[in-house]
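For this depiction, one protein chain was excluded, whereas all remaining protein chains were kept in their positions.
Chain lettering (A and B) follows the sequence in which the chains are written, and residue indices restart at 1 in each chain.
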Amino acid sequence: MRVGIFDHMDCAHSVKALDGCDVTHGHTYKVEVVVEGEMVDGMVMDFKALRATAKKAMEKYDHKDLSAIFEVPSAENIVQALFRDLQKDLPGLYSVKMWEGYNKWAEAMREDI
Amino acid sequence: MRVGIFDHMDCAHSVKALDGCDVTHGHTYKVEVVVEGEMVDGMVMDFKALRATAKKAMEKYDHKDLSAIFEVPSAENIVQALFRDLQKDLPGLYSVKMWEGYNKWAEAMREDI
Partner (left out) sequence: MRVGIFDHMDCAHSVKALDGCDVTHGHTYKVEVVVEGEMVDGMVMDFKALRATAKKAMEKYDHKDLSAIFEVPSAENIVQALFRDLQKDLPGLYSVKMWEGYNKWAEAMREDI
């Protein structure tokens, strides 16, 4: 069974290699964290604990300029970094999906990392 | 090919084991039912028939107190029960995903059951 939560973070970034994205701008990123596991007492994981863990990992990026953290602050690099940070605390971590704004996203899955 | 529909149900529940969830409250649950199959005459399944089948299964829980039905009315237990009820009527049932409110969900898949 899989369980997931999503939450948001607000960041600045610029991507030098992309025309029109090379000026500092920002996005509200929606981050979805999915855990897979067996149910124990009717739950895979308490949603509150999952959200708290996700938000702790997102703190590193929320209200920051991602261009100061990543050489290429692409959705792919950010979601990969979130996956790597989260798997330390979530052994059942299955995927992290991140929407950059509204209608575009990148997804890191267990087999990618 | 996969086809899916989603619909909503409004239920009360309380979860004794979880701090802050042990008082009776409620959620609008969004339930997504996914069927996998080959196309026949351009369709895997008529959306209307799929929705009617989903809504029939949801009737058992809609506008009810789930704490009177489940010992632990967690999203995991409810979505598992929906999957088991639906697979009697939907041989191609692939997954049932249920959002408890807006930003958290559990998903039961064929291989889980």
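The rule is short, and it goes like this: a residue touches a chain if its C-beta (ideal position, glycine included) is under 8 Å from a C-beta of that chain, and two chains touch if they have at least 3 such contacts.
Please read these numbers as outputs of a predicted model, since none were measured by experiment.
**Student:** Would you indicate which residue among B:V44, B:I69 or B:M109 is in contact with the undisplayed chain?
**Tutor:** Only one of B:V44, B:I69 or B:M109 touches the chain omitted from view, namely B:V44.
**Student:** So which bits of subunit A touch the chain we can't see?
**Tutor:** Interface with the chain not displayed, on the subunit A side: 17-18, 20, 70-72, 74-77, 79-80, 100, 103-109, 112.
**Student:** Taking the full complex into account, what residues of subunit B touch the chain not shown?
**Tutor:** Touch set of subunit B with respect to the missing chain: 1-7, 39, 41-44, 46-48, 50-51.
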